[in-house]
Structure formats: structure tokens, C-alpha cells
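Some notes on the structure that comes next.
All protein chains of the complex are present and in place, except for one that has been dropped.
Order as written gives the chain letters A and B; numbering starts at 1 within each chain.
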Amino acid sequence: MNSWLDQVSALLWKDLLTELRTRELLGGMALFTFLVLLTFNFAFDLRIDNVGSVAPGILWVAFSFAGILGLGRSFVQEKDRGAMDGLLVAPVDRGAIYLAKFLGNLLFMIVVEAIALPVFTMFFNFGVATPSLALVIFLGTAGFAAVGTLFAAMAANTRARDVMLPLLVFPICVPVIIASVAATSLVIDGGTLTNRLGWLEMLAAFDLIFGILCFVVFEFVVEE
Amino acid sequence: MNVRTLPLPNERQETRGGTLTWLDGLLAGSSAVGFVVALYAAFVYAPTEAVQGDVQRIFYFHVSLAWLAYLAFFVVFLGSIVYLWKRSEWWDILARSSAEIGVVLTTLVLITGSLWGRPIWGTWWTWDARLTTTLILWAIYVVYLMLRAYSSDRMRGARYGAILGIIGFADVPIVQMSVVWWRTLHPQPVIEEGALPPQMLVAFMISLVVFTVFYVFLLRIRVRIEWLKEEIAQLQESEG
Partner (left out) sequence: MPPQNLVYLFAAYSIIMVVLIGYMLFLSQQIGDLRNQLTALRRQRSEGNSAQATHGNRG
């Protein structure tokens, strides 16, 4: 019998392969992020003198919107094509399904963010990409994806699932958004390391608590 | 002629959704009397606050409502955990009922807080830590009620509700912490510090007790509604 990690990697590989073949998701998410940035440009009439103060907010709104778009698709294929039943009948641990889905969502979001950051820099002539920002983005995205993966599985089985998913994710992810935006603006302003560390610790704590919690309760979502 | 009023022999069989008991009557009566006493304590017995004047009297019901709202959401959390563990429907019904009452109470907390903030802070709303946390709490449980309403399958809805009941309550401390770091203006709680004059404390305690009794009464009524729905669903199912 396969070991637990083999199950995770097999499930993750299946999702990545599906994405590579169909290219349904990543292109759409990236283009959507681009359009959100474009809309913000018109909404705030961004110029070089004000872009620094709104950049963290714009980036995280774009990231979380794109994330919702991706999360919304993450269980839909299984649901619509009946593959979820097959997955649940197969001798696969439920935790492995959660972890694989989480890693897939995290990866998709990070790829989109990696595309969005240079685009942001180019459009607004405002360099933001630094190594410490990468850590903030990683921790924030991980928390968002951990909660989002659980709720995506729930929303997939609910009426009006497209409406329910953001309604479930955004209130719970308020701490992630606050901490990520605060840490991002400290990185941009070059705030003191201790300030930044506080927010990073909060993000790490959220990731840890909700990662474990969502992992544990995921089995109740898919049981039946 | 209204045929429904004629009882059939087997109509009187009482179930969990049955009529009010003496306990409900007691709870309802003591809440009614209690509210009169609590209002008297808040408006007459308690002294007028020196700085804020009479508006400060909003405090007694506002803070009691807030405490009860937190209690209601804690009951949702508890009911959710026990439901997932024991799978007894009673716990799910308890959680769902308490969530609805909690949303009503939180709505009142937000409204009364706003009416208190306007004359004292000069603004209806401010993004202070406690207000923001309460607003997010309210949003989480409104979504909880939506989730329950949108789940077509009863068992599945109960499981999903339980999951949100757990995740949502676990989120509260970290929301609170993140928002406190973000900014703060709300008066720090005065109850633990003993800064509240004794007469004010007594008035507050009275309204807290009255609201607790009232919450238990509402909860029993709300639970009964769920049992009635349950019985109707079972009858309809068995009919095919």
C-alpha cells in the first residue's frame, strides 16, 4: 500500500496534470488579477505619489479575489464529473485529499502572484518585489488557501455555491488580510523589523492553527 | 367552519415540539418582571454618570446584550463540537437555534453601540477594535444562517454548520488580536478593573441576569420550532 505522502503527491499531480492539459484555471486567474489591477488604476487614478500608500491594499485585494476564483474551481471538477465519489471510494485518506487540494490551491495562487507582482511594478513604476515580501505573501496566501480549501469543498455541495464561497472565506480570513496588508506596507515603507515580525508571527500562528483545524474537520465535509 | 380546530383522537399526542411547559411559563414570567426591574435599575436606581450624563445608561443593556451574544455563539461552538462527536440531532438544533438568537442580539449590540457612540464619540461608527470584531462576528453568523438555509440535505447542512460553528468561534480571538493591533478607541472594559461604582455594577448585574433568563427562554422556543419542522418533515417523508 502506498504511503500517505505518496497519496498526497499522486492527488496533487493529478490536479496539476489536469490543469496543464486543460489550462482552465491559471490563465483565467492571471488575467483576472490583471483586470483587477487595471480597475484599481482607474478607481484611484494612481500616480507615482500615491501608489505607495495604496499598493498593499490593491495587491491583497487582487490576490484574494484571484484566490477565490481559483478555489471556486478546485472541487467543481470532482463534483460535476462525479469524480469525487470515486475519490472517496478509493482507499485514500481524507487528510491526504485536503493536503493535496491545499497544496494545489496554494501553488496556483503563488504562480498568479508571481505573475502579478512584476506586472504591478511595470504598470505603476513601483518596485515592490523583495525577499521579505515573498515571505509575507507566502504566509498570507497559505492561510487564505488553508481556510479556502475547506470552504471550497463545503460550497461545492451547497446551493448557490458561487455566492457561498466568498461569504464563507472572507469573514474568517479577516485576520489574514489585516496582517498581510500591514506586513506588506511595513515592508514597502521599510518599517522596523520588530513591527514586521509581530505581523509575521500572527500570520504564522493563523496558518498553523487553521491549517491543523481545517485538516482535522475536512473529514466531516466529505464523509457520505 | 374551520375544520382544523376540531381535534381528532390522536391529535393530542405531545412530542418534543409540543406545547409550552410550566418551565417556559416561569422563564417568560420572570423575564417580563425582570425587564421591568432591570429598566428601573438602569434608569432610576443607577446614578447618572458624571462625564457622559444620562446617555451612559445605554451601557446596562448594551453590554448585557454583548455578553449574551458571546454566550450564544459559544453555545453554537459547543453544540457544533458535540454534534460532530455524538451525532445527536439535538445538539445541531441547539447550535442552529442559538446562532439565530445570537445574530439578533449582535444586531442590537451594534445598533445600541452606534447610538451610544454618536453623542459620545461624535460618530455613528468607528473602526475600533471591539466594534470591528463584533461586526465580523455578526457577519460570520449571518453566513452561518445562510449556509444552513442553502443546504438542501439536512444531515449535510448540520455537518457544514457544525464546521463553520467551530471555525468561526476559533477565529474570534485571532480577529480580536489582529484588530486590536490595527487600531483601538473603545473604552477598555471597566468591569474587571472594579472602576464601576457599586450601584452601577448592581444595575448591570440585574440586566445581565434578566437577559440570561430571557436567552434561555428564547432558546427553548427556538429549539421547539426546529423539532416541529422535524416532525413535519418526517411525516411528509413517510407519506412519500
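Heads up, the rule we're going with is that a residue touches a chain if its C-beta (ideal position, glycine included) is under 8 Å from a C-beta of that chain, and two chains touch if they have at least 3 such contacts.
The structure displayed is predicted, hence computed values, not measured ones.
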| item | value |
| --- | --- |
| Chains in view that touch the one left out, judged over the entire complex | B |
| Contact partner of the left-out chain, one of B:Ile136, B:Ala158 or B:Leu218 | B:Leu218 |
| Hidden-chain contact residue, picked from the options B:His62, B:Arg96 or B:Arg130 | B:His62 |
| Contacts of chain B with the absent chain, listed as residue ranges | 4, 8-11, 17, 39, 48, 53-55, 57-58, 61-62, 65, 104, 107-108, 111-112, 115-116, 118-119, 214, 218, 221-222, 224-225, 228-229, 231-232, 235-236, 239 |
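Just so it is clear, only the chains that are shown with their structure count from here on.
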| item | value |
| --- | --- |
| Residue ranges of chain A in contact with chain B within the complex | 147, 150, 154, 157-160, 164, 167-168, 171-172, 174-175, 178-179, 182, 198-199, 202, 205-206, 209-210, 213-214, 217, 220-221, 223-224 |
| Contact footprint of chain A on chain B as seen in their complex | 84, 136, 139-140, 143, 146-147, 150-153, 155-156, 159-160, 162-164, 166-168, 170-171, 174-175, 177-179, 181-182 |
